[in-house]
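Got a structure for you, written out below as structure tokens; questions coming shortly.
Removed from the display is one protein chain of the complex; every other protein chain stays in position.
Labels for the chains are A and B, by order of writing; each one numbers its residues from 1.
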Amino acid sequence: MTPLAGYLLVAALVFAIGLAGALTRRNAILVLIGIELMLNAANLNLIAFWRFGPHPEALTGVMFAVFSIAVAAAEAAVGLGLVISIYRHVRTADLDKMNRMKG
Amino acid sequence: MIPAVPMVAAGVIALLKQPRRRAAAALAIGSLAFSLLVALAAFGHVLGGWASGHAVRESVNFTWVEFGSATVDLGWVLDPLSAVMMVMVTFVGLLIFIYSTGYMAHDENFTRFFCFLSLFAGAMLGVVIANSLLLLFMCWELVGLTSYLLIGFWFQKPSAAAAAKKAFLTTRVGDVFFLLGIVWLFAQTGTLLFYNNGAGSMEPLALGGLLAAPAALGLSAASAIALLIFAGAAGKSGQLPLHVWLPDAMEGPTPVSALIHAATMVAAGVYLVARVYPLMQAGMPTGGTTTALTVVTWVGASTAVFAALIAVAQNDIKRILAYSTVSQLGYMMAGLGLGGVAVGMFHLITHAFFKALLFMGAGSVIHGCHEEQDIRHMGGLWKKMPVTFATYAAGMLALAGFVPFAGFWSKDAILESAQGWKLSQGPFFMLVFGALLTAFYMTRQVSYVFFGAYRGHGHAHESPRVMTSPLAILAFFAVTLGFLGTPAWPWFRSFLSDRPARFELAGFSEPGILALMLTSTGVVVAGLLLGWWLYGNKSPRADEPDALEKAMPPVWRALRDRLYVDELYGATVIAFYAWFARVADWLDRRVWGGIVSLVTGFFGLWAKFNRFLDTYWVDGAFDKGCEELSSGGGLVARVQSGRVQTYLRLLALAVVVLAAILIWSSHP
Partner (left out) sequence: MTIVFWILAALTVAGALAAVTLRNTVHCALAVTTAFAGLALLFLQLDAQFAGFAQILVYIGAVAILVVFAILLTRGSETSEHGVFSPTWLAGLCIAAAVFALLGWAVLRSVNAIPQQVMAPAITVKDVGNALMTRYVLPLEIVALLLTAAMVGAVIVAMHEKGDVK
């Protein structure tokens, strides 16, 4: 198992864990945490590939990862703001109770 | 030049639609005077041709309609027959036009009257000079139309309007047969022209073909067509079954009666028979006669006697003259059948003159007695209206056939032919009896009107000069015209049949002539005396019964009621027609209406059925389908739980599946 493969597997594992959390937890904020974990895992993937892939001097991977971090931060801010706003209306952060989109 | 003659008269009509009386009268009279001049010129031309030995028969033909190889031609002809008629029509017509200016002076529809008169004159002249049976028929119908318009001139009177309608319908019956004859003739010979340089229908080639073609009942086509055409003439000239319209036509103004129903239109029927005489005569064995001519003779003779009988018992001055006209027309037809074109036409010409004279005289009497028409309210007018009396007497004697007036010679010619008829002497005796009756009823009329005491109201006065001058002129002709046809100098007959005429007294000594003349004179004198004995100088008042009535009441009543012919028609034809109309109406309403309702009902049912289908089947199916769709949708919508995590799960699952597929497919 090459080093790259190791990093990739770790990233995959973290991604899966984050996904599991996002899919199973009731609390909306914990879903967001899961999403953050997934994003981070993706970043790890990117860096790993940059390190072990061709042309690392192009800095593609690093740039990608940095921009990803920035965007993730923005998205986390907005998402949490949404959760807070919803909390004000329904007094709960329980996702199972938020089914107004039920068809 | 020949076609211009009636066209000028007719062309004036369109301009006559103005309320300008003098202009209208002047135009009408002027146009007819012009036509007279042209007619005289044509007559002179024909006369010259006759005198120099070669007969004139000129025609101008042109093609009107062409279909395939057949053509329908129209044309005009000038020959002795048409020349004579033209002169007569224009001359008598002109005199009557002048007379009308006086007679109709008080009428407010003056211009309309002259408009119709001119139209009539044009149409009549068209009939006279037509060379094509079709053109003749067209002008014939036009004559009938103007007759309708003129009879019903005072259309505000319901009796006048009804009389006009009766005239038109009765002549229509005859016209239907006429048209059938025309069509058959065209089908058989391919042409309707009379004379066309050998190709016309009256010329030997065509006639031979017609004789050969068979019709029904053993008649040849020639005879059958001739009879059909005669039916048309019978309607127009008031022969026996179709005479009922003529007495009622007296509802029109007197000039109308004079022109149309004495001198010209009714003569058109006689003229028609004369024109198609070659057809009627076709196949005549020497010394014998054809079927067509036999029919013509018997019908004419019966009409003569029938009408004369009825005339005896009438009380309206014009109605007596009307029945007299019918009777004289019978004489003309008999003359045609017995002796040929010349005999019949001669009587037509003389009759035109003295009958017009009599009618105009009657008009003068009516005018002078302030529109009184019942002879029982007149009397003693010979003192008050001398000119009228003198001219009327001349006319009356001419009509009765008193020697040497015109009517004597023409009637005698007919009697002579009747005596020589091989088939039977029946017509001869009928005609002689008719002459007796004619003298009788005319004497009765003259006695009532002119002799005795005046029984009318108001003051009788003589008519103005514009009315009496034509009377005088006609009286002159009534006396003298007969001399054109005496046995000593048979100018007329020769002129028409293209033989030279010579004056020779030896004509009087032909066998039987003198005896016949004496016989007829005796008959006439007998009639005159009988009439005078019964009526002369006595003046029964209106409410007293007539002398003859006292003698033979039932006969009188039958005669006065016109031998119930009108009633017969009313009971049969008209009743049938009314019944038929009712049947048709019932049929229309019940049967056709029923069918329509049936169809409507059927469609209504069909519509209801459709609605039922629609509601239960179509709608039901549709609704069911929609319900299923709804519940299906509901089922599917359960996926939309509204829970974010479910969506996420599905997303992830989908991605996994897709990725797996992708990777697997790229497996080398």
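Just so it is clear, a contact is a pair of C-beta atoms (placed from the backbone, for glycine too) under 8 Å apart; a residue touches a chain by one contact, two chains touch by 3 or more.
Note that the structure is a prediction, hence the values are computed from the model and not measured.
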Residues in chain B touching the chain absent from view: 645, 649, 652-653, 655-656, 659-660, 663
Those residues of chain A which, in the complete complex, touch the missing chain: 1-10, 12-30, 32-34, 36-37, 40, 43-44, 47-48, 50-54, 56-57, 59, 61-63, 65-67, 69-78, 80-85, 87-88, 91-96
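Here is the rule we use: only the chains that are shown with their structure count from here on.
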Whole-Å gap separating chain A and chain B, where each centre is the average of the chain's CA atoms: 118
Residues of chain A touching chain B in the complex: 19, 22-24, 28, 31, 95-96, 98-103
Touching residues on chain B, where the partner in the complex is chain A: 637-645, 648-649, 652
